[in-house]
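One protein chain is absent from this view; the other protein chains keep their places.
Order of writing sets the chain letters: A and B. Residues in each chain are counted from 1.
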């Protein structure tokens, strides 16, 4: 028997965080047919952003290694949002697309390594079904001065 | 009988703007199966951008309240584009995904409040069917120096 996503998640020592209640017209994730699109997820941990600021190398910047870890947290939050709309983690058939926005110092060009934090988490949780198309871009600033924001599209089992 | 999207739009005192004619390979919206993807919409009003520049607080910046109103206009333009590809406003079953790009001063981190202008309009026009996943990001600059750009994905009734 193959390992389920839930079993892999538990094996990683991770649990899915609570998904915030919908506020008005804007919700954490929406299912349409067999796809679930998540909202852009910030690296909230226990309701707080562990770090804020722009990613780069130098004084006053969030270092790339920390940013990679934040991207991992964003991805975990996105999985939680997707699972809530899909009917549970194991109802997700595959990850389809990931966009990683990195609030970047203009001199910082290592967005792919930051995004690897998100891709790695998805691979660990979903195995082969976690293989996804990805865009990583550097933006000037993100909501609440978050260093990273990640949105995910997944396919639900039919 | 439930209220239609068209009735709600009229009740808001709004009409859908004209959708620009397609230019070459790039068109305002494309239907694929039961999804319609719009192009990124700028806050054109009567063919002009009411404001240009970066959003933030301070001299020479577009204030967040004005930007929220611009996001509302972008969303209305996106609804018009989506409706044109869907076969009319009432052929839209639900809003799925919204991405709000805010041309931001690097110190401005209030992109979600700006994006609420788009989300609010969609909620007012579509009611519960307007509930969407959303990403809001701050970018360095947008086409024609627009302060806001909004793209929308909707599902069409089958």
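What we mean here is this: contacts are C-beta pairs under 8 Å (C-beta built on N, C-alpha and C of every residue); 3 or more make two chains touch, one makes a residue touch a chain.
Predicted model only: the values in this text are computed from it and were never measured.
Checked against the full complex, the one of B:99, B:121 or B:136 touching the unshown chain is B:99. Note that of B:16, B:55, B:139 or B:156, the residue touching the chain absent from this view is B:139. Residues of chain B in contact with the chain left out of this view: 22, 24-30, 32-33, 37-40, 54, 99, 101, 103, 139-145, 149, 151. On the side of chain A, touch with the chain left out of the figure occurs at residues 34-35, 94-98, 104-112, 115-116, 119-120, 122-123, 126, 130-140, 153, 155.
We take it that only the chains that are shown with their structure count from here on.
Superposing the C-alpha atoms of chain A onto chain B requires a rotation of 120 degrees, rounded to the nearest 5. We define each chain's centre as the mean of its Cα atoms; on that basis chain A and chain B are separated by 24 Å.
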